[in-house]
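Taken from a larger complex, these chains appear in their original positions, while the remainder are omitted.
The first chain written gets the first letter, and so on, giving A and B; residue counts start at 1 in each chain.
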Amino acid sequence: MVKQRTNPNMREKQASSEKEVNEMEAMEASNLSEKEFRVMVIRWMKKMEDQFNNMCRNQEEMKKNQEEMKRNQEEMKNDITAIKNSIESINSRLEEAEDRISELEDKVEKNTQTEQLLEKKIKKQEESLRELWNNAKRNNILIIGVPEGEETEQGIENLFEKIVTENFPDIGRKKLTQIQEAHRVPNKMNPKRPTPRHIIIKLANTNDKARILKAARERQKVTYKGSPIRLATDFSTETHQARREWNEIYKVMQRKGLNPRILYPARLSIKIEGQIRSFTDKNGLREFITTKPAMQEMLQGLL
Amino acid sequence: MVKQRTNPNMREKQASSEKEVNEMEAMEASNLSEKEFRVMVIRWMKKMEDQFNNMCRNQEEMKKNQEEMKRNQEEMKNDITAIKNSIESINSRLEEAEDRISELEDKVEKNTQTEQLLEKKIKKQEESLRELWNNAKRNNILIIGVPEGEETEQGIENLFEKIVTENFPDIGRKKLTQIQEAHRVPNKMNPKRPTPRHIIIKLANTNDKARILKAARERQKVTYKGSPIRLATDFSTETHQARREWNEIYKVMQRKGLNPRILYPARLSIKIEGQIRSFTDKNGLREFITTKPAMQEMLQGLL
C-alpha cells in the first residue's frame, strides 16, 4: 500500500523555491544590479545547500533504517526457515503418532473382541460348572435342624436311617437305601453360629433320593426325635444363591395366592391370567410387570 | 542481491547536466556577456530545483514505503513470535500425546499378554470340564430307539433289565447290575420330535458298563421286544459334538476299507501304509493328506 499523504513541510519548501526562481527570471529580465544578482544567487545557493544537506540526513537516516530492517529481515528469514523445519519435524512426529494410534485402535478392538469371546466362554463354563455341581449333588439330601452332636455316638448314617424310619416307614421297610456319603457341612463347627450345621446324605440311587424328598414334601412336617427338621435338595452354591434371591418375592406371592414355584435350577414360576410364566431372574420379572400395575404394587421394593 | 540495472532516465539527466556545466566553464572562459551568464545560471538553478524536487518526492515515496514495510515487518515479527509460541505449545502437546501413546502401548501389550494367559487358562479349564463331564458320564449307557412310553408302567430300571436279559443273558444271569440313575434326556418330551428321547442308565460299576457295551458291540444287533435299538457310550456335549464331526469321513473310510476307529475323546484313528495314525481334528487330517492324492480324492468336500 502506497500512502498518498505528502509531507506538508517539503511541499511548502518546494513551492516557495519554485516561486523564487520565477521571480529571479523576472528580475534578471528587469536588469538587476550586479550586486543584487550576486546576493540573490548566493542566497539561493545557501538555501539549496541547506535543503540538500537536509535531504542528505534524511537519506542517511533511511539508509540506517533500511539496514536495520534488512538485518531484521535476515533474522526473520532464519526464523521462518527454523519454523519450517520445526513444522516438518512436527508433521512427521504427528504422522508417526497417528500411525501408532491406528495400530493401537486395531489392537484394542481385537482385544475387546477377544475379551467378549472369553467372556462368553467363561459364561458357558460357569453354566457347565453349575451343572456339574448340581450333578455331583444330584443324589444328596440336605438335612436342616438336627442338633450338633446327635451323630457322635450312632454315626450320621444311623441317624439318617432313624429319620427315614420315623417319618417314612414305607420307604424304610421296602429297602434300606444305600448311603455313599454322610457328613456335616462345613467340616468345622463355628462356635459363634447359633444353628446346627446342615447334614448332607449322598445316596447311591437318584430315585431313592427323589422318593424321600417327595414323601417329605407331601408329609409337610418332618421330625427327628419329635422335633421339627427339614429335608431339602442340595444344589451348587450358585444355584442355592440364585434360589435364595427369590425368597422375599416368593413369600409375598404365596400370601397373595399366586401359587409360586421355584423350578430347577432357579426359575420362579407363577400362574397369572390363566397362563404359567417362569422367570430366570429378577430382570425378567421386572420387565414382565411393567404392564401389570397390581403386581408392581405387590412387589414394590422387592425388585 | 543488489541489482546492477540503473534507471536510464536518471542517468540521462545526470549526463546532460554534467555536459552543461562543462559548457558553462567553457563559456565563462570565452567571456560570456553579463546577461547570458545570468540566464545560464538562472536556468541551471531552475533545472536543479526541478531535479531536487523530483528527488524529494522520490525520497518521500520511499520513506512512506519504508514506513509501511516497517509496519509489515512489525506485524510479521509478532506473527513469528505467535507462531513460535504455537510451535512450542504444539511440541509440548505432541510430547504429552506421545507419552500417553507409549503408556497405552505398554498397557495394551500387557492386556494382550493377560488375554493370552486367560485364553490358555480357559482352554485348560474347557478340557478339564470336558474330562469332568466324561468322568461324570463314565458309568452311563445311552439307549437309543426305545419308543416313548415303554417305561411308564414298569419303570426304566426294569426296562433296562429286560434289555440285558433279552440280549446278554450271560451278564444278566451272573449278577444284577446295580443301577444308580435311569431317565430319559432331555427331561421334557418335545412333541415335534419324531424319534423317541434317549434313555440314560447310570451303573454303579464302570466294569459292568464296559462289559455290557462290549457285548453290545460284539453282538452287533441289539433289540428291545424284538425291535432294533442301540446301546452307546455317553459323553460330554462337547465330546459328542467332536465325535459327530467325523461321521461322514468315518463312513467313507469304512466303505473304502480303511478300518477307521473313533478313540476317546474324539480322535479318528486309521491304519494307513501299515502304520496307525490318529487325528484330533480335521485340520490334522487335512495336513496329513496333502501328500496323499488318493485320500484327497476320497475325502473331497468332507474336510
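Worth a mention:
One rule holds in what follows: contacts are C-beta pairs under 8 Å (C-beta built on N, C-alpha and C of every residue); 3 or more make two chains touch, one makes a residue touch a chain.
This is a predicted model, so every value here is computed, not measured.
Count of copies in the whole complex in this file: 3, from one repeated sequence with 2 chains shown in place.
Convention: only the chains that are shown with their structure count from here on.
For the pair chain A and chain B, the CA-based superposition corresponds to a rotation of 120 degrees in steps of 5. Distance between chain A and chain B, defined via averaged C-alpha coordinates, is recorded as 23 Å.
Only residues 1-3, 5-7, 10, 14, 17-18, 21, 24-25, 28, 32, 34, 37, 41, 44, 48, 51-52, 55, 58-59, 62, 65-66, 69, 72-73, 76, 79-80, 83, 86-87, 90, 93-94, 97, 100-101, 104, 107-108, 111, 114-115, 118, 121-122, 125, 128-129, 132, 135-136, 138-139, 204-207 of chain A touch chain B when the two sit together in their complex.
Within the complex, the chain B residues that touch chain A are 34-35, 38-39, 41-42, 45-46, 48-49, 52-53, 55-56, 59-70, 73, 76-77, 80, 83-84, 87, 90-91, 94, 97-98, 101, 104-105, 108, 111-112, 115, 118-119, 122, 125-126, 129, 132-133, 136, 157, 178-183, 202, 204.
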